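One protein chain is absent from this view; the other protein chains keep their places.
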Amino acid sequence: MASIKLHEIAHCYNAGKGAGVDYALKPLNQSWENGGAYALLGPSGCGKTTLLNIISGLLRPSEGRVLFDEKDITDLTTEQRNIAQVFQFPVVYDTLSVAKNLAFPLQNRGLANDVIERRVAEVLQMLGMQAKANLKARGLNADDKQKISLGRGLVRTDVEAILFDEPLTVIDPHLKWQLRTELKKIHQQFQHTMIYVTHDQTEALTFADKVIVMYEGAIVQIGTPEELFEQPKHTFVGKFIGSPGMNVLPCELRGSDIVVNGNKVALGRPVSVSREDSKGLELGIRPEYVKLSADCGIPVDITGVEDVGKRIVVRSKFHNSDVNIILREGEGIPGNPGLIFEPSKINLYQNSYLVGTV
Amino acid sequence: MKPLNNKAWFMVLPVLVLVAFSAIIPLMTVVNYSVQDTFGNNEFFWVGTEWFQELLTSERFHNALQRTLLFSGLVLLIEIPLGIFIALAMPKRGIGVSICLVLMALPLLIPWNVVGTIWQVFGRVDIGLLGHGLAELGIDYNYTQDIFDAWLTLIVMDVWHWTSLVVLLCYSGLVAIPEVYYQAARIDGASRWAVFRYIQLPKIKRVLLIAVLLRFMDSFMIYTEPFVVTGGGPGNATTFLSIDLVQMAVGQFDLGPAAAMSLVYFLIILLVCWVFYTIMTSYDNDEIG
Partner (left out) sequence: MLELDKVSLSLDGEVFLNDINLTLKRGELNILLGPTLAGKTTLMRVMAGLDKPDRGSIRFDGESVLGVPVQERNIAMVYQQFINYPTLSVYENIASPLKVAGLDKVKIDSRVDQVAGLLRLEEFLDRKPNTLSGGQQQRLALARALVKEAELVILDEPLANLDYKLREELRSELPKLFAESGAVLVYATTEPSEALVLGGNTACMQQGRIVQFGPTLDLYRHPEALQSARTFSDPPLNTVTLSKGKEGLTISGTSQVINLPQQQLIAGKYTMGVRPHHLSLEKCSGIDIEVNGVVNVTEMSGSESFIHFNFNGNDWVALVHGIQNYYSGELVSFYIQPSNIFLFDALDRIRNHNSVEVTK
């Protein structure tokens, strides 16, 4: 196991080809602890896979150094780095049995047969694939194939880090739950350094201790799931995390009040933030912290109600902004509804960046 | 929506007619000849399976068959591994790809009789670049007199002519392997051999099967090149089944025995292809690690 340090890392795929550097990954400095579970979260094209491949050595960064436990490994090959990586689509050795597939990384490193057998048996049990151990990999379905890929990532005990590149994309929803929980358990048990790339917020937030949110080749926020949820540093994070994402409304400060389109937001206390001008000021509030109340609050038009079983998403319109409200199962919509924001959950943004909370 | 157009079937008709005239009818004619005796002037006598019995016990036939099988075997043993090796060594991207592909395709574009003629001249001791060069070096090489030299010339010629086909087929299989497989192998610490054995070979198995079948059928039926280069000699050393067959049919005008021989020849090819196919595909299913 190792800590990972990224020093002035940047990457562009067209390096050295004329003027205008087009960064796929903008310069960054990162220090990740030994034994941590990290998730790289962002939409496609945000640079998360590029970053992962730089760590695994499949890609050489055009700038900067990669350090494992303070040792510079930028020039080492993937094989020399001693890491494991699981890819988005299943990679199995078709002609080998499930057990032989799992043994493959160990055999290549010349481990003793009894050690290999023991380890393979453990991983088979972890994946619940004992019954299929002697089947050939080619005949299996996508779920099982991906389980083998995961197993090959987990079979080595001496790796510096295990990297996952959207490993559960092709997995059925029910199995997704099971495997994700299994990964989390494995992490708690063995304390491997794990880095998990995904575009799925639930996967990232539930798996990782620290989530790194990326957007357009840069890191926009690093934090615990709770921090990302309660205090997004950028409106992008607020909207990207949560379903539906954070509501963002243009607002202004008048003395110690927040005013949204002429309507004073009931806070119950004065705002601690002061700004010289209200230009580009926005209020961010999660749908979970908005309540609908009869005859009071900020009046809105309800445009839609989506009952999704365990909760109800109410879509509403306030001037030109969409405001979503989440109600729990069984809650109803009052007549003549108005919005009430939970004051302690209001975040204020200026030019998309967090400037303060109420 | 347009109605389904059944007229499409009429488009296939010319091909059916063509195949009937070019394959089915001649084949039936051969079957007809193989059970009769004829002395020309359209006189036929029913002989039953006599030609077949005679053929299958004839030493001449056995020898020719052995020679042909040996030739095919040697050619396959050299061309398949060599073809895979070259395909593996070829670049996967960049300008080199097109250059390599063109170079590889060149021998395939040359007609068979020209290939034969090229090598016939090339190997001649008096004027051929190869033959004369070897003689200058003091190596005793003469494909018209020495059996080993004749075989060597034919095999080298065939390898030169046809290895490209194996290369191209294997190459097409290799480039279809997604990059992520190689990445996974690097992470698993796989050796070059392990990558070949567990990723590349399984993925090119299907095209390889086609390559083996094509090369077997072609080499087993080889006629033009040895006819041009050695004419079946020295002695009968390079008289393969095909050459023998032509000698019998055209040279001696023994239509009955020749027809019987053609059929046996045809059945052998079918049988060997079937055996190859079954072995290679069943290997797929049975192998449990």
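Labels A and B are assigned to the chains in the order they are written; within every chain, residues are numbered from 1.
In this text, contacts are C-beta pairs under 8 Å (C-beta built on N, C-alpha and C of every residue); 3 or more make two chains touch, one makes a residue touch a chain.
Quantities reported herein were computed from a predicted structural model and do not represent experimental measurements.
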Report task. Can you work out which residue in A:E8, A:D22, A:D72 or A:E306 touches the chain that's missing from view? Result -> A:E306
Report summary line: The listed residue (A:Q125, A:T157 or A:T181) that touches the chain absent from the view is A:T181
Report summary line: Contact with the hidden chain, among A:Q201, A:S316 or A:N347, goes to A:Q201
Report summary line: Residues on chain A facing the left-out chain by the touch rule are 43-45, 141-143, 172-174, 177-178, 180-181, 184-185, 188, 199-202, 205-207, 225-226, 228-230, 240-245, 286, 288, 305-312, 327, 329-332
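Going forward, only the chains that are shown with their structure count from here on.
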Query raised in the report: Counting in whole Å, what is the centre-to-centre distance of chain A and chain B, each centre being its mean C-alpha position?
Result: 57
Query - chain B to chain A touching residues, read off their complex - result: 178, 180-181, 183-184, 186-191, 194, 198-199, 202-203, 287-289
Report summary line: Seen from chain A, its contact residues with chain B in the complex are 56, 58, 77-79, 83-85, 87, 89, 91, 93-97, 99-100, 104-105, 108-109, 134-136, 149, 152
